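Yeah, one chain of the complex is gone here, protein chain that is, but the others are all in their spots.
And now, subunit A:
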Amino acid sequence: MMSALIWTMSRRHRVGPDTEATEKAAQQFHSITTEVERHKVLHTIRQLPSPMATKMQLKKKLMEGPVTESYGVKQMKFENKKRMQSLKNAWHNFKYTMELWGSSMRTIEGHHGTGVVSYFVFLRYLLLVNFCMFLLSMFIWVPVVIHDESAYTSGSTAATCTPLYDVNVSSNAFELIIDFFQGSGWMEKTMMFYGYYSGNGLDNTSYKLSLAYILVCIFCLVVSLILMETFLVSDFRETILNAGNGSTGFCNKVFGTWDYALTDDASASIKHKSVRFELLSYVNEQIFVKEREQRLRDGYLRCKLYTIRIIINIFIVLVLVASGYLIYYVTDYSTGYVRRNAGVSGTTEVLLKLLVQFLPAITISALNGVLPVIFKKVVAGEEYTNAFVVKITLVRTVFLRLASLIVLMGTLYSAVTCSTRSVCRSTSSPCSVITCWETYVGQQLYKLIIADLLAVIIKTLLVELPRRLCYEKCSCGIFKKIRPPEFDIPACVLDLVYSQCLYWLALTFAPLAPTFAVLKVVVTFYMKKLSVLKACPPAEQPLRASRTTSFFMVILLIAFFICSFTVGYVFYDMEPSHGCGPFRTYGHMYYAITQTVEGWPSGAQSFYNLIVSPAVTGPLIIFLILLIYYCSVLASAHKSVAYMYREQLVKEGRDKQYLMVKVMELGGDSTPAPNPRRAQPAGLKNINETAPAPRKVASTNQTNNQQMSTGLSSPHAGYAC
């Protein structure tokens, strides 16, 4: 109540340090003596739109006088809150001094605005996720490094199969380099891949590597999910709040468009141009939408448009299916080629073999580069609004990326679960000979990761920078056609999502993958920073940061669920090799957990069995579904409440106008009617206050019965009812 009083008092007044209004408020402070209440009032004072001197004065008046002790729950809660607040302040201070790449981000923001910076914020956040995964993966390889390997004695199949997993290590220097890129030869038996970790050396200790392995993978996924949720929730809330009733496109474009963070002259002039372009194109778009509605009244034209849209969608689906088949074919060809030329030597043949092995990665990158261009061209025929065009192109590109990943996984799955398998779970002819399928999958993912890393470096250094130099230096003939490179945020973000998927999948098969992930994110940051500051000029049509960040997070979440499904399937359903890895003694990987549970006391065991049985999980799922339904009902109820408030606002405005007119009528005809435009809605202002004080008057000694502002055409006494 006190807060409301202070708020209304200063709402539209620019009160100075010595105004009467301030004095009046200060007098009310005598009644506030407990710490809890003072804190609340202090919070309100902070929110006042008044100069610092006023706030200091109010605070001083508030704090003078004795503090009465208060006890009980309220005081305890307040103490907790104070402690949390000081912790939060300390944390903010720490973050401010230790902010990673803070100055780079500010430079980029000064040149390009907040849209581009959101990409870099996303990148920095992914660094955090990958760093956490790196720390967790240390639980796998650090114990193995400390305790060396020893021969397998337990588990008869493991003992017989282990020697069969033998890798030829060549001595040719050239081949050693090639092996690094392929992940074969000497690289295959290193810590990088699953095959190295037998866990035998740790038999004497109580540290079970198999359990640690499976738990680390699960925890990495859980930690990634938690970090994603924290990042997503804050953005998502804003998106929900803003998806309210009524369109506000124009106001958003006018009031929210100038980026106050810009510091660069050149960027500012580009921003002016782009603002003009955006405003005009938005006006044109509204006209376009109206025209389209008019046109579509005609049934024939509407049929035609819908047929076109259906045809285009079918075309896109066919294109996606075709690209999926292409990836499958290329992967098949590549594995077949490697199998046929397993023992070649000689420089050219080996190089050719390397190239063919990277062929799937190259195909995927090529498709990711070419198909979005086709999508952009094709979407023009569908006659959507600009905003929707961006969204639907993005959705289609996402399908493309995820599809290529899924097809790749499917191909690997079929290669690995080939029917002719030996006792040691290794495949033999006529399928490709894979003695340790986990390492094989790890190798394929490793090749994709390397290709990804090289692609980023090559794209920035060898494509974008030269293009920019060309555009600036050469002004002759064909070179004039080359436009400078654009910083395409959606494409870059999808790149990040794709590579993050690779790392989530690779963790299970190549425990050192998070190290590569961290390295890659750092390299990507510096490459992209170079690209943004030196190669790409600020965009003419900047991407709206607000709407797209949460969309990207949603894509990341979907990709995350696909990856975790794959990992879960590997742990649950696939049979591990008997010749390599920490799970060679188990029938399925998750037996590592069940074996540990069997070692617990019987009470804990039966509790665990109960929890994972359908008797508990079934009702739990039903309960969660009910919860979702309840939340959606709540959301729609809130929406209608917000609509009601909007209506109320309109009504109050009209009420005020009506009252104003009535007052003028009663006041007689001698005073000319005031401009009804100056009416304010009644509910938000104390009706005993006057119109706001005129800004021209610098002195702040306004009394409550001041004349109405000089903006009106005629002087008039304050309308005190």
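In this section, a residue touches a chain if its C-beta (ideal position, glycine included) is under 8 Å from a C-beta of that chain, and two chains touch if they have at least 3 such contacts; residues count from 1.
Please note the rule applied: contacts and distances are computed from a predicted model.
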{"item": "Candidate names \"Ribosome production factor 2 homolog\", \"Two-component response regulator\", \"COMM domain containing 2\" or \"EF-hand domain-containing protein\"; UniProt protein name, chain not shown", "value": "\"EF-hand domain-containing protein\""}
{"item": "Omitted-chain contact residue, chosen from A:Q27, A:N172, A:T190 or A:S269", "value": "A:S269"}
{"item": "Sole residue of A:V67, A:V145 or A:V283 that reaches the chain not shown, by the stated touch rule", "value": "A:V283"}
{"item": "Selected residue (touches chain absent from view) among A:K40, A:K61 or A:R106", "value": "A:R106"}
{"item": "Subunit A, residues in touch with the chain not shown (by the definition above)", "value": "12, 16, 42, 45-47, 49, 51-53, 55-56, 59, 89, 92-93, 96-97, 106, 109-110, 114, 238-239, 241-242, 244, 246-252, 254-265, 267-269, 272-273, 275-276, 279-280, 283, 286, 544-547, 646, 649-650, 653-654, 656-657, 676-681, 684, 691-692, 694-696, 698, 709, 711"}
